[in-house]
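What follows is a single structure, written as structure tokens, with notes after it.
The excerpt is restricted to a subset of chains, each kept in its original location.
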Amino acid sequence: MEVTWSIYLSGEIHSDWREEISEEIIAKHLAINILFPVTNHSASDNCGVHILGKEENTFWKDHKGAKLNLIRTKTLIETADIVIVKFGEKYRQWNAAFDAGYASALNKSIIVIHSNEHQHALKEVDASASAVAKDQHQVVKILKYLLDGSL
Amino acid sequence: MEVTWSIYLSGEIHSDWREEISEEIIAKHLAINILFPVTNHSASDNCGVHILGKEENTFWKDHKGAKLNLIRTKTLIETADIVIVKFGEKYRQWNAAFDAGYASALNKSIIVIHSNEHQHALKEVDASASAVAKDQHQVVKILKYLLDGSL
Amino acid sequence: MEVTWSIYLSGEIHSDWREEISEEIIAKHLAINILFPVTNHSASDNCGVHILGKEENTFWKDHKGAKLNLIRTKTLIETADIVIVKFGEKYRQWNAAFDAGYASALNKSIIVIHSNEHQHALKEVDASASAVAKDQHQVVKILKYLLDGSL
């Protein structure tokens, strides 16, 4: 069976959870192509006006930037087999929930990561997911199981 | 031109914004079919265990309920021409953002309602929308314009 | 909200469960269009050779009939918003599981009815469903809740 799985890591950008998953995937020699958004927070916020010119109004500044970021998000979610969405503690992360909805309508498999604290508030997202994990380790265990069937 | 437009009103369920929009639509005689989720908060939270049997674990209680609610959400978003998503002040409303992502992947037109306070946090959702309105009155004005071309 | 929901009742044809659901739906005045396969067992088995000519070989006799029945199945599942699949006690009912898989790939909402006895054997079907009901009454309660939000 020669299949390279692609995963897209959506959500929280203020912790190093993507690196954790990537390192474990490499350590376990899993044939997985890891996709992710631009995670440089400052670049992500300013890309629109930096490249396409200043805006007086914050709304349009954010609009220009968010539209550029959506090119990457949309293209890579469509490429991915599994979309992994992590909800962190601090922010509202509506874009993470947006990505989950987008992936769901495309019939992608979704794995959600969140702490117990947000369980009730995330119930609709969880109900669309194939798995709800507590942390990154569980996610990599799932990926390993999906690839080689070992627990 | 005989077209009946269908709109789906997603998001906040703790205020009467859906009634406001419905009343204005009726007052203006607009041929619009108004769709919405179950807005009885208690019924929405308990439907799963009430109908299908108790659960010890909160996660599964919410899971059973959220899955029932998703039947309605999914079916009606697919029926709608325009999905209107309101983000209120109090809650995280990840399900509203999820609905917006779902609608976006289905290539539905989206109108977002939120206050200035959440502008930056909602920039990805706004960037996928056809309009960002400040309140319900603006939404009905848009609908009226779309139907009869009058401002 | 003017929506007529369509449901397709797939599976067991040796009990009167479809009539039970229909009668409850009528009694509760729910605006639901009820779709179902041909449930006359003998007609369903013989339609192919009866209309299109005899076959020596049982395989081709069944083939001709099953292909006619699939016209109805496919068309009505595509029309339905919700596919309700009942697994009974007696038969293997692979066609019920086939219908569930077909509906799942079309992104239809699925409600499964089965007894506890088959729980393990049906776990993949259940995992694709929006609800797993014990009997017809639970199904109608779900439908009522989806339509008017009342429990």
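A, B and C label the chains in the order they appear, each numbered from 1.
We take it that contacts are C-beta pairs under 8 Å (C-beta built on N, C-alpha and C of every residue); 3 or more make two chains touch, one makes a residue touch a chain.
Since this is a predicted model, take the numbers as computed values, not measurements.
Asker: If you can see 3 copies, how many does the complete assembly in this structure contain?
Answerer: 8
Throughout what follows, only the chains that are shown with their structure count from here on.
Asker: What chain lies closest to the overall centre, CA atoms only?
Answerer: Going by the distance between chain centres and the overall C-alpha centre, it is B.
Asker: Between copies chain A and chain B, are the contact residues mostly the same numbers or mostly different, with half as the line?
Answerer: Same: when the shared numbers are divided by all numbers used, the fraction is over half.
Asker: Centroid of chain B to centroid of chain C, CA atoms only: how many Å?
Answerer: Chain centres of chain B and chain C, defined by C-alpha means, are spaced 31 Å apart.
Asker: In angstrom, rounded to a whole number, how far apart do the mean CA points of chain A and chain B lie?
Answerer: Computed value for the inter-centroid distance: 24 Å.
Asker: Note the residues in chain C that touch 2 or more other chains, in rising order.
Answerer: Where chain C meets two or more other chains at a single residue, that happens at 107.
Asker: Would you pull the chain B residues touching chain A in the complex into a rising list?
Answerer: 58-59, 62-63, 65-67, 69-70, 73, 87, 91-106, 118-128, 132
Asker: What does chain C use to touch chain B in their complex?
Answerer: 1-3, 5, 81-82, 107, 109, 130-134, 138, 141-142, 145-146, 149-151
Asker: For chain B, which residues are in contact with chain C within the complex?
Answerer: 33-36, 38-40, 43-44, 46-47, 50-53, 64, 67-68, 70-72, 74-76, 79
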